[in-house]
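Below is one structure, written out as structure tokens, with a few remarks after it.
A single protein chain has been omitted from the complex, and every remaining protein chain is retained in its original position.
After this line comes subunit A, so read on.
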């Protein structure tokens, strides 16, 4: 065996404990990363198989060629096709069967009276296709719907709503439709397509409730006869189709669907997790670097002796690096196993929480093993590189000196570089935020700020610990004083230890501030532009929910308490070539329930060829009142609209407004997203709300909320996201805490004699433990305070830069209570990290500690 390898392996064996922290940090980071990748691949493969199974009988899909895509939407909206086309298609040679596919939104009410789903994944309804080859769903129990009011639902949805065959419930389309469940279905062998809910009804019911006009279908599913390939079928279909209608192969359609799932759900999901494993690994880098730096410093005399005995610089460096690589490889390999375990665990866990995880073995790709392994090794070796080089530079004479262990302070060079970085960071960030708002500049500034914080850490740690620890002397007497001075001993080490926690806390604070700002923004939006008294809406986000019955607003308007009730629908059209969301409503009533700012022109006479838009959009499109705008609807109709009004604020009301009459020829499934209601003078909010609730109950029972409630519920999704983010960041914080515990353990090892002396002259065990714990708390406090400051600043930058760089106005909000909780958690975590080292320190044998060498 090579000399440096032998040295490093023997040293590893002798100091297993020292590397336990490093091992864990690498292990956790790699496991998280590998788990994410394996799970992503497995999910993707599972969905592919599922879709493949479900739609294998469909050889071609006939649909409208053009889709209008609005910003932030990947799929686009297509015009329906004529159901009559089925007959034409059936006559094409080689077609075995064809069936119209009518699809729309439909949300089922569960046995408990609450709507099922709607928080993200789509809630779909459609016609039950009797040809089992063409229907992606398979009947698992019961029978297909035969008469009006009978439905088949996918088994996952039935289970979630506690519904059984024979049960009668409500389907919001959005008009409440009473339906009886006659069958349960599966999708590609699973209880459903992930969390998507599906209700299959008879074709006539589907046409009645899900389309604007009977005789229209979203698409036509076609099955080929024996011996006809998919492409051949498409080629035969294309000539008989009218203009604007296309045929695509079944395989293409399946790929589109799986791509959609990938881009809308899986990619976001995995990217999200990858970002957090990145944070965890970054934190790990600091902990690992610190451990190696300390170990090398403690081994100065040993390394010097080696050098004095003739070991070359390279040999000493190599022995430290070998040590690091042994830790790196074993920890990363263990991490891979851990990652597979994590993915397997999630695969088992998901169905238990009602998320049908596509069946099949775990997909363990080469990349999802090689990448985490490489990252783990690079992070570990990279972190050890500098300390290893420093080890090699040890002067042979150091063996003879009574070297004090790592008393490195903050150098002047560091202060200068850090100061420069900080100045640069402030300049770039402020330019990106205030001068010429740009997310790129702000982002670059943020990264530089982070770097400045890390570089300046040791410079700041002395002052910071002195200030933070100031009260300790008075509160905890000599114990506190000793703890504070121990934390001050090696500013660089304290800073490096705290940096790991700082990054974790900074990301937590960043999200906390950003979340609070988003909430404030919504609150501000509602209070600024919603002039009504109550809002009626169905709580949902993402593609779920079914909206409100378009008849609700009219019914509410009839109430004696109500002054104005206005429903806001959603339409899609291309305005001068770009896909836009239109607000379909009664513009006059809109003006009475929403504050639209200053209105130029008049909302009175939009009629069927008038449009109103916000100042911002008007400016962008170069339009003003009286100008003509060309609108292209999903049905291919191009109409010229006259700009009749330009209004100041959009927010809740949307950027483009047209009347219901103008939208009527182009509408699909009719629904409103919001009904805004204002009461007559003298009607109390409580009484008015109760009256509206009574009416709403007849229309699928959507939620009726006062302005405040509405503002709060708009922000409800944010809290859910924040909870998830906190859960994911817990890993990074855990790694940071391992780092603190590890540093303390190493420090205690190096202070053995001093601790012995303290015990000999009368420090009790509990005083000693308190001293170590307080030191841990101080280091954690430094990291937490730095993290809070950094996170709050970055949160401010993000909000302000978004505000300046995007069209929507962002409000900035600091949540003091939440940040206080973050601070407390940071401190408590510090105390926790100190527990084990404190216990170990207290177990020291006094005699051995004071014995001379």
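Criterion: contacts are C-beta pairs under 8 Å (C-beta built on N, C-alpha and C of every residue); 3 or more make two chains touch, one makes a residue touch a chain; residues count from 1.
As a working rule, contacts and distances are computed from a predicted model.
A.B. asks: Just by its UniProt name, which of "Na+/H+ antiporter subunit G", "Peptide ABC transporter ATP-binding protein", "NADH-quinone oxidoreductase subunit C" or "Multiple sugar transport system permease protein" is the chain not shown in this complex?
C.D. replies: When "Na+/H+ antiporter subunit G", "Peptide ABC transporter ATP-binding protein", "NADH-quinone oxidoreductase subunit C" or "Multiple sugar transport system permease protein" are compared with UniProt, the left-out chain turns out to be "Peptide ABC transporter ATP-binding protein".
A.B. asks: Among A:281, A:450, A:482 or A:534, which one is in touch with the chain left out?
C.D. replies: A:482
A.B. asks: Go through subunit A and note every residue touching the omitted chain.
C.D. replies: Touch with the absent chain occurs at residues 404, 477-479, 481-482, 485-486, 488-489, 753-754, 757-767, 846-847, 850, 852.
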